[in-house]
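Only one protein chain is missing; all other protein chains are in place.
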Amino acid sequence: MVSALYLIAAALAAAFLLGLLKEQWRGAAYAVTLAALAFMIWVSAGWLWAFALEGAAPVEIFTAGAEPPFAINLRMGLAEAALTLLINLTGLLSALYLKDALSRLGRRALAVLLIAIMALCGIVLTRDVFNLFVFFELIVIATGGLVLLSDDDHALAAGFKYLIVSQVISVFLLVGIIFAYHATGTLNIDGMAGASLGLKTGGALAFFLMFIAVVAELKPFPANGWALDIYESAHPAFSAIFSAATGAAALYAVDKLLLIGGADWLPVATGIGLVTFVAANILALPQTNDRRLLGYSSIAQTGLVLAVLGQRDILGDATPYIAFGLLASHAVAKAGLYWLSGLVAGRALADWAALRNRPLLLFAFVTFICMLAGLPPFPGFYAKWELARFLAAEGRLALLALILFGALVEAGYLFRWLGYLIKREAPAAETACTPHQATAVFAAVIAGWALGFVWGDLSGRNNLLLVLPLLFALAFLLLEWLPAWTKNTLAIAGMVGWFVLTWTEYDPLRLIFAVIFLIGGAITLLASYAAHGRRIGFYPSAMLMYAGMAMLIRATDSFDFFAAWELLTVGSYFLILRGKHSEPHALSYILFSLGGAFLILAGFALAAQGAPHFDIASLGQLGQPAQPLAPWIFLLLAIGFMTKTAAIGVHIWLPGAHAEAETDVSPMVSGILLKAGLFGLFLLLMTMGRQRLYGIELTHALLWIAALTALLGNLMAIFQEDAKRLLAYSSIGQMGYALFGLALMNHLGWLMALMFVINHYIYKAMLFLSIGGVAKRTGTREMYRMGGLIRMMPLSFIPVLIGIIAVSGVPPLSGFGGRWIFYNAIMTAELRLPLVVIFLAGPIAFLYLFRLIHTIFLGQLKDEFRRVREAPFWIVLPQMIYVVLLLVFAVVPGLALRHVDAYLNRFFPEGGLGWTGPAITSSYGYWNPIAIMIVVGVIFATLLAWLLFVNRRAQKVRQFNIVFAAERPFRPETTHYAWNFFAPYRKAMGFLVQPFVTRFWETLTDLLHTAGDLARRLYDGNGQSYAFHFLAFVVAVFLLRGGV
Amino acid sequence: MQFEWMKIPYALLTLFIVVNFGMLLGAFIQKIGARVGRRHGIPVWQNHIDLIKNYGLRSSITHGTMFYLGPVFRLSGGVGLLLFVPTIHGSEMFSNLSFAGDLILALYFVFFGALGMALGAGESGHPHAAIGVTRGLSQMSMAELPFALATFSIALQYQTLSITDIVAAQQGGMLNWTLFTNPLAVAAAMLSFLGSMMRPPFDVVLAPQEIPIGPPTEYHSSYLALMQTNRALFPIAKIVIYMNLFFGGAASWPVFFFKVFLIYLWSAFVGVVFPRFRVEQSIRWFLVWAVPLGVLSILLV
Partner (left out) sequence: MAHLAMATGFLLILVGFYGALTNRNILRMIVAFSIADTGVNIVIVAVGYMRGRSAPILDSTVSAADALARIIDPVPQALVLTAIVIGVGVTALMLAYAYKLYEKKRSLDIAKFTELKW
């Protein structure tokens, strides 16, 4: 093994060599630099290999032939090896990226770069506080030089501000060091720790000064204005080093100092880190400059790692796994993003839409954003899970809540940015990207995925990157060059194949969900044959969603469940984002979903109480410390799942997301995805059952929520002008019914919920496809613009007709079965008032359904649609399949239900249905679907035949046999009878559908934005203010800690 | 279960009796209304005459498939509703096809005709038809609510959803009727009843005399004949449910005729006294007056 000292020696030697080269030998100088960096990488990689795989012991390196405290010593251990590798890699890739700039500036700039990297390695390796100071000062000087690489001339001012603050910091550091030395007689970190510095006279103050100075290098809030200016103005390749490498080194320095400070100082680190994390994320919200935004995000992430370091008292041996997971995600992603920012011409966030012309770069961006947001399968995800597990076990819930809140805010601006990228107008100019730059970016991408694999491997859980469904979904990334229909066939084959492989494993309940997720998903995919071209991005997203769902139903461990949940969320987010105008809706979807996911995470963490593996089934038998928390766990999980089913209060994402999605995506996200939330609720209620919180039975609260959801969802649906929005609101109402059934907590209630699961899948997928086909042909979703389309699109009309009969619950179709079970279920309900609300909701469905079918298909045909064609074959085909399914399910519901009915006996032995004989019986009534179908069919057919017979000579009246006149007024829709169709209803009941909830969430986000916008004015750009901020920060920490 | 084919002619017989009774009763009620207004009114056989006339009309047009299906849906709804409910208590002959389903089936089948009708009229393309339908649906959605609540209340009361069982439970004296055992539910249901009978003050949906609006305006000849048949049949079918649920049912045809007449008269009685509501007014009226009664009946049962 090459001694770690060569890390420093090589850089120094190369820098020295550069001085000897001729000024003109640019190429040679550049080669020397790269060679030195490559050598350093080789050294640290060798050590990492030795420590990680061969189990080598950490090595102390003594200098000057003496041991500490008489000489400086360095240490090379696993952490050091990993960190130096990170630093050197960032250095090399940035150097590659900077090829043009460095060649222009020549050997001096190269030498400064080498010194910077060397000093960063030094910070990581050294065990001597004064040496630490020296390396920090080297960084200051190197940074002062490298900032000037930028083309932005504001960098000059930024660099100077940095120097001002670093002067103040170095005064603190030096004074602290000398007094610490005075108190302990050593400069060695381990020596100081051994001498328990804090107990000596003045030792605590000395430590405080050192600590606060080193913490300041982490750019804590609010003493970080200088860093932001550097992030904004420096060359992005340098910002990459500044964010990834400097941040990592400084964090490790703090970690070392915490050794000296001991347990007393851990809460301080956590406090500073947490405040920084939350504040920087909120401040980032109103940012429009990409690099400054990344700067805020860097600061936030560093703060988070600092907070984690401060929790080492409870994290114990898991600290490196968590801290490194977060740090590595941050470093790789941030470096990658900074490198990408160098390729984008404009500085506004929306200018990044330029990357859309380069799918590979876009993929890189998406990878980085997902890494930063801590989504699976990246290391941040595992780290987040472990962190939550420990924090919840020790009852540090406020901490957990703040971390999750900050993470949500962060996801907010990250995904908003992602939305800009994918949806905003891309500039015509090609994004230039040299091979060097591409190397840097894609090295980061590869590193990100590799780290994901490593973290999965180390997690002691299922490595997500080895799970077959996820691999299948990711494989579509490599198949993007294939035409859409090939990929579609593969996707369908994959889903059906997976179902065939696994279907024997499911119990009847899971089997129903599996059929809907996999077979149902395959049927909706038939509609995707209508798409042409390659449809880049569709299949990876869709298959990611389906993979998540396939994993969800198989998950038994809470981790697997949560990972699957996140995967399906991410997949569906990208799927929804594909809609033409879906940018804001996709954002609100992902935010609500992530918020819900965080609640689920917290719930599982609370339930596990630190146990490394927690079976979902054991939610029912919580251990002692968790038992009193059971209602809270229930609440967290229930709200988390309800964000997916769009219960009232957290429903505002749904209408836009479902309505703006593409034609074949709407049925997937509505018919199938919503069921994932219901599945979660099923599991929750199956395991935890009833819970009481402050005397309130939580299932009763669910009943109320469900009833209100059903009512308001339906009510809002009738006032929509947009057909797909109408269907979307109707889904909210339908999910309300299903939730209601679950919350009834009796046998038939659950059966009814399941009936709604099946029914809603069939008819909502069918309706969305049909309406989607109409919208595709007519180019509008405004219902009043359509009319009379029955003549043009009869095949699309049939599913809508069947669909609305089914949705409204009118016999003889399957919707009635749901209603019948519902009535039987509520016979034993404990609460009766919510029933009233549900009753009120029922008939309202007729109103919007009538509007849907009438305004689109009946009435007068519009001039512009006189030549409209029937929807494409591949969109009609699945609709016809659904029609058949619906009829079959209406006649023989027992096919699916009786097994589940028997299965439910496990939970509620009482109150099942009787399946003997042609009629299905309950203890209250009976229902004979076959007889109903026959009777209605016979009556209907007889009457129709009679009418046809007596009208056999009827003359067909054409549209213009009827006169219609008058001119087109300014707003033509106001004179259309189908516009504001249910005006009297609005007058009577409109007060119920005021957008209170929307206003609530809007106010909340506005408040956050405004807070961020006001607070960021703190950074007034004046270097003196920044220095003052630092002093204020020192005083504040001092006072808040109550002295030292 | 072996299906008894004899049920079919029995059911047809019920149908025949009820249709004729409905037409006569409808005209009779009209006449009562007219007499209150000091007019002479129509002869009681006027509906029969209209029916024959409508079938006799030779002009016959169509706007398309749904135009056909509208009246078919409508009348199927009426016939089905009648046949899914036992007409005469204790009579196997007139228990019709009630083996197919219970109270819930009847409750939901009410909407079958309304929905189909709404669709059929829509295809004529006349906006007034659609406006009439929106009014009807809006009003219906709220008017049906007290009835649904009352139904649920008595289902809870009798612990069954089978209409036959509910009627059976009310036998043995008037005081066993739901009217006396659960007056709140009956009150709520009877207010709801007003809303579904297309009589003042809730008849803006049809607005029969002064505004040519709503589905019937769109139809003529045999289509109209079908709808007219339903117009006679449907109220009776509905009243049968009310009678069975709240007024002890009927054990024989004379009792049946009498009870149906009295219940029908209730809507006529209110109708001649009160002026017409606009749609939003009637929605609010049901919400304020009828729904709380229904809620109370559920809570107190």
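The letters A and B name the chains in turn, as written, and every chain counts its residues from 1.
We adopt the following convention: contacts are C-beta pairs under 8 Å (C-beta built on N, C-alpha and C of every residue); 3 or more make two chains touch, one makes a residue touch a chain.
Since we're looking at a predicted model, the values are computed, not measured.
Q: So which of the visible chains would the left-out chain be touching?
A: A
Q: So which of A:Gln167, A:Thr434, A:Gln621 or A:Asn905 would be touching the chain we can't see?
A: Result: among the candidates, A:Gln167 touches the missing chain.
Q: Of the residues A:Ile141, A:Leu635 or A:Val891, which one touches the chain left out of the display?
A: Reading the full complex, the residue touching the unseen chain is A:Ile141.
Q: Could I get the residues of chain A that touch the absent chain, sorted low to high?
A: Touching the chain left out of view, chain A contributes residues 130, 134, 137, 140-141, 144-145, 153-154, 156-161, 163-164, 166-168, 170-171, 174-175, 177-179, 181-182, 187, 225, 228-229, 232-233, 1016-1017, 1019-1024, 1027-1028, 1031.
As a working rule, only the chains that are shown with their structure count from here on.
Q: Report the inter-centroid distance (CA atoms only) between chain A and chain B in whole Å.
A: 53
Q: In the complex, go through chain B and note every residue touching chain A.
A: Residues 1, 55, 60-66, 68-69, 71-73, 75-76, 79-80, 83-84, 97, 99-105, 108-109, 111-112, 114-115, 118-119, 122-123, 125-127, 130-131, 133-135, 137-138, 140-142, 144-145, 148-149, 152, 155-156, 159-162, 221-223, 226, 278-281, 283-284, 287, 291, 294-295, 298-299.
Q: Tell me, which parts of chain A touch chain B in their complex?
A: Residues of chain A touching chain B: 788, 790-791, 794, 801, 804-805, 808-811, 816, 819-820, 823-824, 826-827, 832-833, 835-836, 839-840, 842-844, 846-847, 849-851, 853-855, 857-860, 917-919, 922, 924-928, 931-932, 935-936, 939-940, 943-944, 947-948, 950-951, 953-957, 959, 962, 977-978, 981-982, 984-985, 987-989.
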